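With one protein chain removed, the remaining protein chains of the complex are shown where they sit.
Labels for the chains are A, B and C, by order of writing; each one numbers its residues from 1.
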Amino acid sequence: MATTPELMVNNLCVQFGGLKAVDQVCFSLKPQTLAGLIGPNGAGKTTVFNALTGLCPVTSGQISFNEKQLTNEAPHNIARYGIARTFQNIRLFRNLTVLDNLRIAYHQNRQYSLLCSVFRSARFKREEAQITAKAKEALALVDLADKADHIAGSLPYGEQRRVEIARALMLNPKLLLLDEPAAGMNPHETQCLLELIRKLRDDLQITVLLIEHDMKLVMNLCEELFVLDYGHLIATGDPKSIQNNERVVEAYLGGCMA
Amino acid sequence: MSHVKLKTMFICLMLVVALAVPGFAQEDVIKIGLITSLTGSVATYGQSVRNAVTMGVDDINAAGGINGRKISLVILDDKGDATEAAQAARRLIDRENVAMILGPVITPCVMAVAPIAQAAGLPMLTPTGTGDQITSIGDYIFRGAYKDSFQGRIMAQFAAENLGIKEAAIIYDVANDYSVGLRNAFKATFEELGGKIIAEESYSTGDTDFSAQLTSLAMRNPESLFIPDYYSTAGPILMQARLLGLDSVMLGVDGWDSPDLSALAGGFEEGGYIVNHYSADVDSEVTQNFIARYTEKFGQAPDALAALGYDGVLIMASALEAAGSTDPEALKHALGTVGDIDAATGVINMDPEGTPIKSAVILRITGGKWELVDRIDPIGR
Amino acid sequence: MNKLSSLIKGIILLLAYLVVQLLERQGVLLPYHVQILSLCCINVILVVSLNLINGFTGQFSIGHAGFLAIGAYASAYLTVVWQAPFLFAIICGGVLAGIAGLAVGLPALRLRGDYLAIATLGFGEIIRVIILNTDAVGGARGFSGIPKYTTFGLAYLMAIFTVVVIRNFVTSDYGRACLAVREDEIAAESLGVNSTYFKVLAFTIGAFFAGTAGALFSHYLQYMAPTPNQIGFVKSIDILIMLVLGGLGSITGSIVAAITLTIIPELLRGFAEYRMIIYPILLIIVMIYRPAGLLAGNELSLSGITQFVKGARAHGNHT
Partner (left out) sequence: MAWHIMALQQLINGLALGSVYALIALGYTMVYGIIKLINFAHGDIYMLGAYFGFYAITVLKLSLVPAVLTSMAGAALVGVLLERIAYRPLRNSPRIAVLITAIGASLLLQSTAQLVFGASFKPFPQAIPFRRIQLGPVFITNRQLLIFGVAVLLMVILHIIVHYTKLGKAMRAVSMDKEAALLMGINVDRIISATFAMGSALAAAAGILVGMYYNRIDPYMGMMPGLKAFVAAVLGGIGIVPGAVVGGLLMGVAENVVVTIGSSTLRDAVAFAILIVVLLFRPNGLLGKKGIEKV
């Protein structure tokens, strides 16, 4: 396993008007780690994700991924470098089929040209078949192969979350960012999710960074944790050390009482 | 969707289709098609023409028809839209088998219909189309109105020669071919005669506020102002011009001729000059008779378009009579040669080129009445 | 199966053309009817191309007549002044309109919804005013003397071409990217879809086809006038009405609506003043009962129709 960090975040600051949502955050991720980003509500976790994926402008600081500068790149370019994500409030293309949701994500890897698609060349047909096969494969990975032709918005919540993960996988990502993947799941579903994420990391050799409030999942799954509070990174370490970190406990308790 | 709703919709549709099937035609009549604008923003002009044409046709039928045959009129609406006018023309030619087309009313519609009539070899006569280019489309295309260039020239000559005006300004509708055509002709002739156009402003069809343009014009203080547009727009322009302090001599065109001009201009039209086909005060019995009967029948005095529409029927009738049949070739020949038609807008002589030769009058508004100032006999076209 | 159904569709389309030709020769279909059919084809092109922009990519353009105007005038200028061959003129008209579409697509990057609608409307009116002030194309007098090159056959062929190209486009990766932009721009971006590019692309392709429709139109009517109902916002709104009536995002819906709404005013013509009362009432009734359009975003398909004929209950939601 390589030891040089894959993702490096250096002094990241994100400011909305006068509000510093993320302040001087530094962390790095080694390849194929299962990492968690935790912290009380409003700590700035999703903002870090948004900054990483280019969805909100970085005020200062740098983000690099495999030694490429990603700071303030357009989101679609970041996707091309191999960072995929899911969203806290599931952003599936609700009116499209599950299969189409996945096929859209293959966009960056499509080779055929506009003319090929308009005139339905052999190349187009071959590649479309490949895309469909790949999408079905990804669906099978999240155990939803039989739902390919369903309209995405009509699926139950837990399945939608899995479709979103499968869709992210279609990008062939090196880093997968999961924003509260277990939200709204029952304990059984959460357990399945845990196994799924582990399997994905092992089978596809990807790095996973997730935001999660379900501490049981986080502690069982993650190998490394980053704790955010009011935009500051207050602790880093393995789950054990975090559990015993006083500042973290205080932040959470303070968060509870507020 | 429930089946009941589907059914209702279906029935509605069927009803429409059923109602839309035209009635049966009789054989011993001469079928004439009228394309005019009954809906849309120029409907007011199109309805004037429709009223006058139906009145004219009723007159002819009451008097026994043409060579014993009555005229049956098929009226189709074009919404003031060129595409629709073209459809209407095809329908008249192919389905209604009309002997001749009257209309359309506005030049864009005429220009869309003319190539169809020409290609089909069916005579058509627009009573009101003034665009110069209309009659050059072909030998089957005729009109009852002046050409824009004729009328614009008459007014320019009158202004320069009779009124001795040296400087003129123009305000015109840039989106209306009638207005643009008249402006071009006026400008050309006026400058030819040594006059100077010191300022020009324009507006678009549908505008109601002219204060910006008129303020600009007022700064140049022109000796005269030429307003080539219909009464509906000329009226408000006249009012706003006077209120903004323009005291130029106002020059107008036949489109001003309407009983509503005075009210629309708020009385500020006083002293203005227009070119017109006829003078209500002095002209023939036909004119007087037409005005009286139209007013009685439709509850309002006829405007220029109504008079032209009525004359369109008279021209058509004399041509049908002269041709003796509805044979397109004969009818075309007749339309180009009939003459001495005593019509509501004066005596009309047709010309094979398509535009009638008729005299023009210059009228002046004095004390709220049109007063004859000058009569100009046609000097060619 | 796929090949077979394409073949069947091709044969049906060919047969339809032959039937029209035959009926015309027999005198059953008058030039009047054929002219209406040509207009139907032109409107199909306009509506389907607007569907790409408004329906599939989720933008809100009400300036489509501006593209039509560019195609119509440019091609007419080419055939009248330069005596260019018609096909060349059509392509030039389309390309010029496409370039204009590119220019209009740019504001679309910053504007959304009603604001974009107003910007496109403004664009359409700017085009119209420019044409109105260009003497080389007749200005307010209109552009006359355009040769009658548009035949039913050509319009029919172009309509089929447009439908096939746009259908192939929307069912390819390109089209899926457009759909993604429509559904959720942020998610689309995070999946690597350059939403800017696809918005502009949709505008450009839509405008190109509207331009070709314009070329067909000017050589159909033989005269172009820069009036609002010919090339202005009234025309744009007419196209929009057809699109929404057929259902956003449904190509077959667009076709059905374009044909229906071209024929209905024709059927109503005899009603004179009442015509424009009946037409909007019909429109309102249809919208109330079918707010998502006649086909509600679904496509009519051969298999759907056969299923329907067989009385299968599957008809309804998915065809």
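Everything that follows uses one rule, which is that a contact is a pair of C-beta atoms (placed from the backbone, for glycine too) under 8 Å apart; a residue touches a chain by one contact, two chains touch by 3 or more.
Since the structure is predicted, the reported quantities are computational estimates derived from the model, not experimental observations.
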* Asked: Of C:L191, C:L240, C:I264 or C:L295, which sits in contact with the chain we cannot see?
  -> C:L240
* Listed residues B:S232, B:Q288, B:S325 or B:N349, member touching the removed chain -> B:S232
* Asked: When the complex is taken as a whole, what residues of chain B touch the one chain not shown?
  -> 39-41, 43-44, 46-47, 174, 201-204, 206-209, 211-213, 215-216, 218-219, 231-232, 235-236, 239, 243, 245, 260, 263-266, 300
* To do: Considering the whole complex rather than only what is displayed, give the residues of chain C touching the chain that is not shown.
  => 107, 110-112, 114-115, 117-119, 121-123, 125-126, 129-130, 132-133, 186, 233, 237, 240-241, 244-245, 248, 273-274, 276-277, 279-281, 283-284, 287-288, 291-293
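We adopt the following convention: only the chains that are shown with their structure count from here on.
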* To do: Could you tell me which chains are in contact with chain A and with chain B alike?
  => C
* Sort the other chains by how far their Cα centres are from that of chain B and give me the top one. => A
* If you average the CA atoms of chain A and of chain C, how many Å lie between those two points? -> 41
* Provide the C-alpha centroid distance between chain B and chain C, rounded to the nearest whole angstrom. => 35
* Which positions in chain A touch two or more other chains at once? -> none
* Structure fact -> Multi-chain contacts in chain B, i.e. residues touching at least two other chains, fall at none
* Structure fact -> chain C residues touching chain A in their complex are 165, 168-169, 172-177, 179-180, 183-184, 186-195, 297
* Structure fact -> The chain C residues in contact with chain B across the complex are 30-33, 35-36, 39, 129, 132-133, 139-142, 144-145, 148, 221-227, 229-230, 264-273, 275-276, 278, 282, 285-286, 289-290
* chain B residues touching chain C - in the complex, by the definition given at the top -> 1, 5, 9, 12-13, 16-17, 19-20, 22, 38-40, 43, 75-77, 79-84, 86-88, 90-91, 93-95, 107-108, 111-112, 115, 119, 131, 133, 137, 173-177, 179-181, 204
